[in-house]
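Excluded from the complex is one protein chain; the other protein chains are retained at their positions.
Here the chain labels run A, B and C in written order, and each chain numbers its own residues starting at 1.
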Amino acid sequence: MTGAKRSTASVSTEYLLRALAEILSEDRSKAVGEAVEIFTSAKKVFVYGVGRSGLAARAFAMRMVQLGLECYFIGETITPVVSEGDAVLIASNTGSTMSAIQVANIARRVGAKVVSVTGSKTSKLAHASNVILCLQEDDDPERSRLAPLGTLFEDACLLLLDGIVAQVMVRVGQTEADMRVRHAIMV
Amino acid sequence: MTGAKRSTASVSTEYLLRALAEILSEDRSKAVGEAVEIFTSAKKVFVYGVGRSGLAARAFAMRMVQLGLECYFIGETITPVVSEGDAVLIASNTGSTMSAIQVANIARRVGAKVVSVTGSKTSKLAHASNVILCLQEDDDPERSRLAPLGTLFEDACLLLLDGIVAQVMVRVGQTEADMRVRHAIMV
Amino acid sequence: MTGAKRSTASVSTEYLLRALAEILSEDRSKAVGEAVEIFTSAKKVFVYGVGRSGLAARAFAMRMVQLGLECYFIGETITPVVSEGDAVLIASNTGSTMSAIQVANIARRVGAKVVSVTGSKTSKLAHASNVILCLQEDDDPERSRLAPLGTLFEDACLLLLDGIVAQVMVRVGQTEADMRVRHAIMV
Partner (left out) sequence: MTGAKRSTASVSTEYLLRALAEILSEDRSKAVGEAVEIFTSAKKVFVYGVGRSGLAARAFAMRMVQLGLECYFIGETITPVVSEGDAVLIASNTGSTMSAIQVANIARRVGAKVVSVTGSKTSKLAHASNVILCLQEDDDPERSRLAPLGTLFEDACLLLLDGIVAQVMVRVGQTEADMRVRHAIMV
């Protein structure tokens, strides 16, 4: 686009892609491996998150169902109770949203494993977790106008979890074709 | 409340109770029995509805999960695909909401049974259903100001389905205490 | 139905209608009047509830929107922030659900008015409320098998709130026809 004023939208998208690449380049393979082990050996997988983090968590839950795992989003109509042997994924940037901490504490009390995706390693949510997937951005002066509020965390969370989807596919021996068959009715 | 001007709210609530008693007094025991048989012998139970009818349907789905049935609300995050041997409950007053008809048609095509709660026996939804639970009110001049739009249908739908909950409890041998154990995390 | 064994479903529905009539017969006109005043003079109306109580609250929110009020369900995608001059309706049987108490406390702190529908006059939620609509059932031996868990509270909550809808209609001078025009797209 030489000579043309580039739109804020494309500048922001490029900024997002660069910042996400940086956040996601950190080596999390050990924690990711543990998370995959927890999800695939759990009786049921529960997912929780509030706001845009909750949307990234829901996107992950949809794939788990398509992979044949029994997976629920806490707070929706039909969530059964969390029990021993279950796994709970919680996404929260601050790690201090009260309901997220409560879900983690209840889950641990009944003997379920907790995997958290959070921006804060030292948060109450992190302390209550068996596995922590930390997504911490370096703040820079451009962030606030190109990726306001928790945008980087939320978008990185989606991509990190989509990476975990690919690894769960391998682990449970499922192909895209298998997943398509389990795709929900879309009307 | 002799001598006092009664509030529209209490007049409306009394009107609702009277009108609901009339709508619900009709003998639906045969259709209800067939619906209970379909729900309790299904592999999975799916529930669908739009707007306030959808809320009544969701309230039913929550009880099904607490009764130990595998039950999903179509359109929520984690709905798996409907298959042969499943049951689908659809609530729609007009029976002509396009997505409701589509869900019914897809369900029938794959070999699932469809139970509909509807205000219209001759609707497209009714035609696509294995069992029809019809809730038809006599219109009267007071209805529009004391129970506007689909209020009577929606409220009757909730009470009818709560009656079915009690019958499913008996059929699957579950008590309130059993249901409480399966109550979802409320945070 | 002389001589025939009546189905549990119809026995339960009749039990519900009787128990609801009793719960709702109590005179709440003063509290209802205050609630209507709060809703109709608020800048925005917010609604909150978890589980089946939350569904009854949502059903009320839909009608408020159809009546032309600006109304939001807390926790859904697009809820704006609660501010001074707003009203918050919270439905919780126990009045001790942590998020319900938190919503009430945050609302009061910013100067919004809180109306609660609850089964417990002495609960933390009730203490945090400006107006309490109490729905307390007498427990009886049949309740647990005909109306398990919070069924009576939740169904009474829906009917009470539908009564309030009729009163708000009068107050804001809206007819069923006006409401129909504001009915959301149903696809």
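As a working rule, a contact is a pair of C-beta atoms (placed from the backbone, for glycine too) under 8 Å apart; a residue touches a chain by one contact, two chains touch by 3 or more.
The shown structure was predicted, so the numbers you read here are calculated from the model rather than taken from an experiment.
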Residue of C:A35, C:V82, C:I132 or C:L152 touching the missing chain in the full complex: C:V82
Hidden partner chain, residues of subunit A it touches: 1, 6-14, 16-17, 20-21, 24, 27-29, 32-33, 36, 50-52, 55-56, 58-59, 62-63, 66, 97-99, 144-149, 151, 154-155, 158-160, 162-167, 169-170, 175-176, 179-180, 183-184, 186-187
For subunit C, the residues touching the chain missing from this view: 47, 58, 61-62, 64-65, 71-82, 98-99, 102-103, 106, 181-185, 187
Absent-chain interface as seen on subunit B, which is shown: 50, 75, 98-99, 102
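One rule holds in what follows: only the chains that are shown with their structure count from here on.
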Centre distance in Å when subunit A and subunit B are each reduced to the mean of their C-alpha atoms: 34
Rounded Å distance, subunit B centre to subunit C centre (Cα mean): 19
Centre distance in Å when subunit A and subunit C are each reduced to the mean of their C-alpha atoms: 34
Multi-chain contact residues (two or more partners), subunit B: 58, 62, 98-99, 183-184, 187
